[in-house]
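Let's turn to subunit A:
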Amino acid sequence: MFNRLLLATYCLYLILPLYWLLTMAFKTNRDIVAKLEWIPDSPTLANFAEIFSNPVWLDGFTNSLTYVALNTVLSISVALPAAYAFSRYRFLGDKHLFFWLLTNRMSPPAVFLLPFFQLYSALELFDTPLAVALAHCLFTVPLAVWILEGFMSGIARDIDDMAKVDGHSTLSFFFRIFLPALRGGLGVTVFFCFMFSWVELLLARTLTGSETKPIVVVMTRTVSASGLDWGVLAAAGIMTVLPGLIVVWFIRKHLARGFALGRV
Partner candidate 1 sequence: MLIKPVNQRAWFAVLPVVLVVAFSGVIPLMTVVNYSVQDILDVQTRFFVGFDWYRDALRDERLHAAFGRQLLFSLSVLLIEIPLGIMLARAVPRDSRWSSLMLVLLAIPLLVPLNVVGTIWQIFARGDIGPLGAALTALGIDFNYTQVPLHAWLTLLAMDVWHWTSLVILLAYAGLSSIPPAYYQAAALDGASRWQVFRHVELPHLRSVLMIAVLLRLMDSLMIYTEPLVLTGGGPGNTTTFLSQYLATIAVGQFDLGPAAAFSILYFLLILLLCWLFYTAVTAGDGGDRS
Partner candidate 2 sequence: MASVTLDAVTFRYPGSQGETLEALSLLVPDKSTHALLGASGAGKTTVLNLLSGSLKPTSGRILLDNVEVSKLPSAQRNVTQVFQFPVLYPAMTVRENLQFPLRNRGWKRADALARATEIARELDIEPLLESGLKALTLFERQLVAIGRALVRPDVGLVLLDEPLTAVQPELKWQLRKALRKVQTDLGVTMIYVTHDQTEALTFAAEVSVMQGGRILQTGSPIDVHDKPSHDYVGFFIGSPGMNFLEVEVRQRRVALAGWPLMSTLAADGDYRIGFRAEWATLGATGLPIKVTGFRADGLVDDAPVGVVTAQFGSTRLHVRHRGDLPGTDVCLQVKKYLLFKEGRRVD
């Protein structure tokens, strides 16, 4: 069937560069630059050893994970009530507000390099995970509101009314009834927030110094005396794909559900 063939070919296309990254991680720099081999002749763990022994790398990971987690929690926390308001009520300026939110997603990060630097320095937030988390909020919050609103509109308002009749307070309703019904939507939102924040480089680099250097920045500085250390870079690259993989693996049921509901 043509469809299956297309899908299989595309999957191959997806996997190949990742496989290549994997093989590079197990080769020395010299071997990488010397020749092309599908399976490393003399595999080495040196690159990974370098990463696990050098605190710079480990710190880089922790720093990245910190601001990504912060961003996800922050984005979802503020987006949930807002999305609820948009999906359940009309109010003065609601359409314009929604549109304004989306336009923030359209601002090129490059535009904010200098202003962000000045703003966060002035607030003495420079070089903190909070700075990066907040900066990323500019992009993740609008998307979170957009996605969550879509999912919430799919949950019939009857649930709200029934809960009130049953005597739930608003908070209790929210946590015990509404959120569980929103599992798919939350899964998709977590995915998009994590995705954006984890992969972003420009803002993460601008707003961090030596204290909170994220892993992506550590990687761009990996230059040894003989030029770029491809091996270590590749090993680090593999390590940066892992957290994403883990997150997606754990929320895969919610993700499948959320994407299947078609409310993205």
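The candidates were selected such that all candidates are chains of the complex that A comes from, given by their letters.
As a convention for this text, contacts are C-beta pairs under 8 Å (C-beta built on N, C-alpha and C of every residue); 3 or more make two chains touch, one makes a residue touch a chain; residues count from 1.
In this text the structure is predicted, and so the values were computed from the model without any measurement.
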Touching candidate - 1 or 2 - for subunit A as found in this complex: 1
Of all residues in subunit A, those that touch candidate 1 in their complex: 3-4, 6-7, 10-11, 13-18, 20-21, 24, 32-36, 38, 74, 77-79, 81-82, 84-86, 88-92, 94-95, 97-99, 101-116, 118-119, 134-135, 137-138, 141-142, 145, 157, 191, 194-195, 198-202, 215-216, 219-220, 230, 233-234, 237, 240-241, 244-245, 247-249, 252-253, 255-256, 258-264
